[in-house]
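Below, a portion of the complex is reproduced, with chain positions unchanged.
Labels run A and B following the written order; every chain starts at residue 1.
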């Protein structure tokens, strides 16, 4: 008899990836998967890649989920708080949405709008002390996808004093699944193939989250939609404080992290190598002309950026080995 | 202590996928991976998606492989025979190449050229009687990728007498990994993105293999290169002998096959739903205008079309459950 898990918001892309990971997890039993408009449909009608998974989507009601040991919430931003509040305290919850990430209610109001739902344990195990915090929490807020990619590259550099926490510049490109599954004209295949398209320039909602997670004091993030289904490549540049080798700093910080790999010198991360996995690849150097530190990270936005990370957090919360049911190896080409 | 397996030809795309599957297989220990030009390189330098797999590629020598319980050969067509002959009889072998598939030496000479190496047990477990044959074989010839997609859609229809074995028309499109990893100008990303490109029209080497596996007496196969890394979609049309529902025939044939799914009526297979998995999706109908049977199948050419199928065969040969270490669920989107 395994651990009983449920997924709310199972019809979206992160939800589908959660179902796939849960189906392959040796300790999890999926007891419910819920959706809104698609409730009543077989999972395979909504996620054809899960053909053979015999389950019908339920409506998203607390009663349907309350019976689980752990619930994953993969709901639109702003929708998690109410549902989470209606679940018994004894049910562990991993929220893939943004509702419980920020500590600063003003930042929430400014970037998301509405009332702030409160702050949960931040779900990035690779941050110092966070693995232990997650292990004892019963409510964990998953890190946002751009925030994972940026924070893993940046946090150790700031923490080590190797770069200044101000004047940080991040340009990060994401595959289209990061934009969700709602049918919007600018996300049509005809529009996105062959196209690189920046959006929310100068005001992305992951900025306050990244600052909170890394200690950055000023940071510009330019997100770009890229013509691929999955993957985030984040290019992070910072002004160095001295001569510290940034690659060394990263290598040391993640020496024991099973899902973060600092690549051999001269080898740069690229997204395809992380597709379908819970891995983050990292590299850093010092720019010849400007002297800036350039750190690059690659993740699968649905893996380490969402569903994989959520399962990693769940493993920790449930006392399982962190890597259970997760792969560090990408599906490529 | 697990079962000792080795991969010859580990630097190509099928080889890389084999390494990924072996790394996730609960019973396999990878004892050697060999290559030609890339011998001496760490696996992760050749397959960045396998970063974290600490192994160096060896040269492809019988001695390096002879120590394994089972060897996968993922070599260019024509290169398997000599190596296989140099391995001890006690070593089980799955050959992903074409060398040992055909029973007819003339067909080999006509489509591949050179001397025919002989015929091994044909590695498509879903064919009648083949699961048992594979389980007792110690040398198995993996089915070719187009042949898998076509045969799974066609063989039961011919066997049931539902369609005539002549006048068969197949058009099958494949992702670019099916064309291999050798750097050829027409396979450059700039050339293949945005492009559908037929090749070997009127004379593809999988035709005799499909005829042998299905009982077809005449068949035209038009292969098309499609702008995606993985996946084969085969459209098979045939003249019906009567009123038999072709979907029913397929559903019955694969009722117990864990990796072949006949989709619900009205739902058609598409390749993305099978990516990264060992699954085949099938559907069939009767064309309103011509009365022809149209059957469509989708697979991942590196999964059920190559490495996944090879592991499935290895499982059977080793007395393991057929599904060990394999997923029926695709990585999508």
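Just so we're on the same page, contacts are C-beta pairs under 8 Å (C-beta built on N, C-alpha and C of every residue); 3 or more make two chains touch, one makes a residue touch a chain.
Everything quoted here is computed from the prediction, not taken from an experiment.
*Asks:* With 2 identical chains placed here, how many copies of the sequence make up the full complex in this file?
*Replies:* Across the complete structure, the repeated chain appears 4 times.
We take it that only the chains that are shown with their structure count from here on.
*Asks:* Any idea how many Å lie between the Cα centroids of chain A and chain B?
*Replies:* The computed centroid separation for chain A versus chain B comes out at 34 Å.
*Asks:* Can you check the complex and tell me which residues of chain B touch chain A?
*Replies:* Chain B residues touching chain A: 13, 16, 20, 23-24, 45, 47-53, 176-177, 193-194, 229-230, 261, 263-264, 267, 270, 272-277, 279, 281, 327-333.
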